[in-house]
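One protein chain omitted, others in place.
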Amino acid sequence: MKVGIVNVTGYAGSELARILYLHPHVELACVTGRSGAGQRLDEFFPHLSGIDLMIEPELEDGLDLAFSALPHKASAEACIPLIEDGLKVVDISADFRLKKADEYEEWYGVEHPGPQYLEEAVYGLTELHREQVAEARLIANPGCYPTSAILALAPVVKEGLIQPTGVFVDAKSGVSGAGRGLSLTTHYSEVNENVMAYSVGGHRHLPEITQELAGVAQTPPQVTFLTHLIPMTRGILNSCYATLTPGRFGSWQQAHEEIRQLYTDFYADEPFVEVPASPPHTKHTSGNNMCLVYPAVDKRTGTLMVISCLDNLVKGAAGQAIQNMNVMYGFPETTALEGLALYP
Amino acid sequence: MKVGIVNVTGYAGSELARILYLHPHVELACVTGRSGAGQRLDEFFPHLSGIDLMIEPELEDGLDLAFSALPHKASAEACIPLIEDGLKVVDISADFRLKKADEYEEWYGVEHPGPQYLEEAVYGLTELHREQVAEARLIANPGCYPTSAILALAPVVKEGLIQPTGVFVDAKSGVSGAGRGLSLTTHYSEVNENVMAYSVGGHRHLPEITQELAGVAQTPPQVTFLTHLIPMTRGILNSCYATLTPGRFGSWQQAHEEIRQLYTDFYADEPFVEVPASPPHTKHTSGNNMCLVYPAVDKRTGTLMVISCLDNLVKGAAGQAIQNMNVMYGFPETTALEGLALYP
Amino acid sequence: MKVGIVNVTGYAGSELARILYLHPHVELACVTGRSGAGQRLDEFFPHLSGIDLMIEPELEDGLDLAFSALPHKASAEACIPLIEDGLKVVDISADFRLKKADEYEEWYGVEHPGPQYLEEAVYGLTELHREQVAEARLIANPGCYPTSAILALAPVVKEGLIQPTGVFVDAKSGVSGAGRGLSLTTHYSEVNENVMAYSVGGHRHLPEITQELAGVAQTPPQVTFLTHLIPMTRGILNSCYATLTPGRFGSWQQAHEEIRQLYTDFYADEPFVEVPASPPHTKHTSGNNMCLVYPAVDKRTGTLMVISCLDNLVKGAAGQAIQNMNVMYGFPETTALEGLALYP
Partner (left out) sequence: MKVGIVNVTGYAGSELARILYLHPHVELACVTGRSGAGQRLDEFFPHLSGIDLMIEPELEDGLDLAFSALPHKASAEACIPLIEDGLKVVDISADFRLKKADEYEEWYGVEHPGPQYLEEAVYGLTELHREQVAEARLIANPGCYPTSAILALAPVVKEGLIQPTGVFVDAKSGVSGAGRGLSLTTHYSEVNENVMAYSVGGHRHLPEITQELAGVAQTPPQVTFLTHLIPMTRGILNSCYATLTPGRFGSWQQAHEEIRQLYTDFYADEPFVEVPASPPHTKHTSGNNMCLVYPAVDKRTGTLMVISCLDNLVKGAAGQAIQNMNVMYGFPETTALEGLALYP
């Protein structure tokens, strides 16, 4: 099959190219860029020197599927004509993730360019929506934070094991999540040897988390979501906190064991979610498509902690997009995503 | 006055020497080391090349005050004879922080070498115990995590503005907090480009936090405390989460404003605590003695977030020790601690 | 074919496992470890969770080839019986790299455990010794520094274009080159935000560089080699300096162009050496097997600069070892080494 990448010149775009390079069933036939059009791809990105393509202003005809790695709004504007031309589309931007256009406008501050597609678009967290992904022509690929937060909380939310108020997601992200665009927040000397909270008034990834957890919940939880920037390039680690539903467990020790078993069972058949025996490190996922989810109960207070991590550019973006493509086309879900993490 | 440092050869010890070098009223007369005894101090630590001292096996006589930067247990064993010899002592270890010997033994796994001193020792969080510090002969200098967590939560705990359950402290620490001793956890290639939670089963700094918050609380809060290691050398940032007491505020917006005013007032006269206008960065405290405390209310859920940060080796260790010494001897509290943070 | 890894528990050993995991013609049948024997491999190294092996005390029988990732001396002692049992061996340690046993003893301070194998062993810099590698039963896999330094200088040394004195190799290395063993030099807080020269009196990789350049030279160059540790995990970048042979070039501009053409031609058929158009970054090789070599002439002084870089654990260790194995067994040389670099 032939695929294209719209806006290969950012970090998610180039990561798509890196992974697709090893995909045996896919020909990366065309790439476009907001910057760099007219340049050779391996001149723009020397690490992609094995790929012989020019950065084009527009996608060529004859593609089966397009990935869009444009920013929000621009992405929807680019994707809609592609869908209407009959391509399948995996959109890495936020444009088709929220089901409600007014919620989109509240958080992104712009009118939605194609609200008629919101109902059809499938939220591409493969682990929750695999069957719809298989049938979809438009995938809204999840945000990096939501992927790890939703996978961390879905089992207990679904089972009604936590109280719906007082749910906290404390997220720590590497800097590549902010993209390749320049800003003081991503200026080396400001980030290095530093940690800070940002978007304290509310981060745009919150409504995705809420929407998807509501989808599996008996009582939708109210989540407080606080994001932090830490001095590393790749990786997100979430620490999620909640209070266990009273009366459900014989003791907090039992709660700990039952919840660990619940998670192990919940993700038993998932190739890209693992419940490790010890607290996970982002480094254990560097460059690969795994999400590690580690639940534990604080036996002093009876509260739940779930630690989850992933590589924001792989399972949090390009890898998950290719996982979705694999499901859409009936390839083995792990195709091109078999590589182990780069450690140390 | 003449002071000595017991175990100058770790990071807290060398930081004491660095700061005392600029203290106009103090002569650093003697330093000892578990490693390095017999070496020149400036050979062991080239950055201390302005200080002309040998690393001795034992403190010399004639000192007024000793700082101990030994690990727990060894520190109490070294401090007790000094106190009995009439010196004042500021102990940077954990040995005299907890008021109950059995709690110490539970968390530290050793019998306390001098439980008879626990009552007398003053917990040296100057902002909470300034008057007792002034009179003390034995200061238990607080841990780096507790300093920032207690200062973050004390105002709302004291005023009864948060519910006592469901209180979470998510702490992110640089690596120097783990000291100069070697371990895989502090091995460069393991830490760099990585973030992880550790001590998930319970961190030794928790009982200090609980003890001190109980001291100011109407109803002592139950705190879940989770620590993370992030790839930087200096700095701790805590994000604290709690649910506001129902019915105390007209709206969450009012709650936000009232709580920010409460913090501003609470710390108005403190030279080393600031309530900044925007979320703080650890880099804003690098090398100096400030603790920055930033409260905010999540207006969607009515929960409180308090972000606090400091330099773990300064306000979290050596700087606070010298602040305490200044109070004990009636020097201006900021003496030798006036320097601004090293940025960027 | 079935292969084993002796001492999988260091960084080179685990990198071998990571890469072999994707090799279609190789079964990784057995791994041993100096630490960790008796543990599951994926418990010891969570990033290797796709590999279902125990860490054994000894290699099992029936292997075709063994990689040794032991430290020097221990490696030769382990490899010799394997060779005598009929296995092929790729030794990542330094033990069989130097042709002269007395030179080995001078630099490594121990008697060589098997000097009778020095003549037979093939120095596994594939680009220089491909034909002998194909026939070898014992490969001395090159050091990380020598790989990049020799590839940087071989073309001009072979052509006699630089003067043999006043040749300098200034090497900057990430910390993983020092291995997983603990030392103050690899302690996070010492390395981070720091750069230093080390082994100023002479680094053990110098004699390899000298030996191999002498092998291609008309007049063997005298190299001064200075190594630096910089705060990153993976990667080595060398800047090599030399004075051009007088009278060989019409102008320094012509020298620049001719030398760039020489390098491009010299490496035209090499899958893992590239002469990029702009100065290379170590990040362009992260996790893959490329060595980038960039020559330039300082037109003010008529001196040559050659900048080269690679990933010390891949082209500088495990990747090169697998490249050699591919050549030994007639597999396409790039098998399992096709992956692009992990950027950013």
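The letters A, B and C name the chains in turn, as written, and every chain counts its residues from 1.
Keep this in mind: a residue touches a chain if its C-beta (ideal position, glycine included) is under 8 Å from a C-beta of that chain, and two chains touch if they have at least 3 such contacts.
What you are looking at is a predicted structure, and each value in this text was computed from that prediction instead of being measured.
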> Among the chains in view, which touch the chain not shown?
Replying inline: A, B, C
> Touching the left-out chain: which of C:14, C:282 or C:324?
Replying inline: C:282
> Which is it among A:132, A:186 or A:199 that touches the chain not included here?
Replying inline: A:186
>> Going by the contact rule already stated, which one of C:132, C:243 or C:264 would touch the omitted chain in the full complex?
In response: C:243
>> List every residue of subunit B that touches the chain not included in the displayed model.
In response: 11, 14, 18, 21-22, 43, 45-51, 176, 180, 192-193, 233-234, 274, 276-278, 280-281, 283-287, 290, 292, 338-344
>> Which parts of subunit C face the unshown chain closely enough to count as touching?
In response: 165-166, 168, 170, 172, 174, 189-190, 192-198, 200-202, 222-224, 226, 228, 230-235, 237, 239, 241, 243, 279-283, 286, 294, 296, 298, 300-301, 303, 305, 307, 309, 344
> Residue-wise, where is subunit A in contact with the chain that is not depicted?
Replying inline: 11, 174-176, 180, 182-184, 186-189, 191-193, 231-233
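Methods note: only the chains that are shown with their structure count from here on.
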> So how do the chains connect up here, line, ring, star, complete, or something else (other)?
Replying inline: complete
> Most central chain by CA mean?
Replying inline: A
> Using the average of all C-alpha atoms in each chain as its centre, how far is it in Å between subunit A and subunit C?
Replying inline: 36
> With chain centres defined as C-alpha means, what is the inter-centre distance between subunit B and subunit C in Å?
Replying inline: 46
>> At least two partner chains per residue is the criterion; list those residues in subunit C.
In response: 11, 176, 180, 192-193, 233
